[in-house]
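Note that one protein chain is taken out, while the other chains of the complex remain in position.
Coming up: subunit A.
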């Protein structure tokens, strides 16, 4: 599943797009987390999923990150439903 996601990720989200996008709530930059295939807003600790290469940046689609994963950039992230 993750592998599949990564393939889509390559042609779906590029860095230029990531530069334009910000968190819809805090308007702060987003960080791409390849492991969970989501965009993370470190400012408020919310992750927005990327589905089929399309980031879902509606506030209601975001998930609040419970643990302090947000501080690790690519650390071992324990995610529900991997």
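Keep in mind that, in the parts below, a residue touches a chain if its C-beta (ideal position, glycine included) is under 8 Å from a C-beta of that chain, and two chains touch if they have at least 3 such contacts; residues count from 1.
Following the convention adopted for this analysis, contacts and distances are computed from a predicted model.
A chain of the complex is left out here; the name its UniProt entry carries, from "Signal peptidase complex subunit 3", "Methyltransferase At1g22800, mitochondrial", "WD40-repeat-containing domain protein" or "Proteasome subunit beta", is "Methyltransferase At1g22800, mitochondrial".
Against the chain not displayed here, subunit A makes contact via residues 12-14, 16-17, 19-25, 27, 29, 51-61.
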